[in-house]
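In this view, the complex is presented without one of its protein chains, the others remaining in place.
So, chain A:
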Amino acid sequence: MAGEALSRPDGRAGNQIRPLVCTRSLLSRADGSAEWSQENTTVLAAVYGPKSVTGKKENPEYASLEVIWKPKSGLSGKFEKEAELIVKRSLESIILAALYPNLGISIILQVINDDGSLLACAMNAACAALVDAGIPLSGLIAAVSCGVTVNNEVVLDLLKSEEQKNVAHVCLVFPSQPVSVVLELASNVDEKPEKQGFTTCVMRGAMDVDQYLTCVDQGRAASAEIAKFLRKSLGQSQVWALLSFLL
C-alpha cells in the first residue's frame, strides 16, 4: 500500500502534511494574535484577555472562555456555532483558567481562506495566539485532519476537494505535553508517547473501526511533527530544546 503512488491533487504522499507557516503578533490592538497557514488554508486568530466580563459570564472560580468564529463570507450559522463549541472545549483543557477568576478570555477566529482541514488550522492558530498573548497554558495542542479515500487509503491533511470526494474525514487534536508538572497527571507520563490519547475528535462520513484506529495512529504521528514546528516557531528557550532532544 505504501509503495503505490496515491493520486492526490497536489501530488503529496498519504502521510505527508502541507507546508506550515505561522506568523505572530500581527494585530496591534489584540493581546495576542497568530496567523496559521497550511498552504492555502489560512486562519487568523486573535486573543483578548484576561479582561473583565459582566453578568452571567463571570465565574468566581475560573476565567470564562469565549470563542467567536467568523466565516470567510456570509453570516454565522450552525456550523460556526458547533466549531466555536469544539474549539472552546479543546482549549479549556490547556488554559490554566483557575489563575484568573472573575475574568474572561476571548478568542476570535477569522477564516481567511478555506482549502480543507479548516478546523485543524483554526485550532493551531488559536493555540499559537494564546501563547502570543502570554496566557498561561498547561501544554500545547496540535490538530490535524485525516481521511479515508474510496480506495481505503488513509491520507493526512485533506484538501477541500479531497474532503468532498472522500468516504470520511476526521479532525483530531492531540495534546503536546512532553513533561507533566502536575503530580496527578503523572500517570500520563508513564504512557509511551506513541500511545497518547487525543483531546478532540470530530468526524464527517462513516468509516470502519480499523480505518478509524489507523487514522488516529497516523494523526498522532503527524501532530507530534506539528507540535515540534509550533514550538520552534514560538521561539523555544534552551530548556525546551534540551527536553525535546531527550525524549
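FYI, a contact is a pair of C-beta atoms (placed from the backbone, for glycine too) under 8 Å apart; a residue touches a chain by one contact, two chains touch by 3 or more; residues count from 1.
FYI, contacts and distances are computed from a predicted model.
S.K.: Using the UniProt record as the reference, specify the protein name of the hidden chain from among "Proteasome subunit beta", "glutathione transferase", "Ribosomal RNA-processing protein 43" or "Transcription factor IBH1-like isoform X1".
M.R.: For the chain not displayed, UniProt's protein name is "Ribosomal RNA-processing protein 43".
S.K.: For the chain left off this view, which of A:A13, A:L96 or A:A206 is in contact with it?
M.R.: Checking each option in A:A13, A:L96 or A:A206, the one touching the absent chain turns out to be A:A206.
S.K.: Considering the whole complex, not just the chains shown, which residues of chain A touch the missing one?
M.R.: For chain A, the residues touching the absent chain are 78-79, 81-82, 84-86, 88-93, 168, 170, 173-175, 188, 191, 195-209, 212-213, 216.
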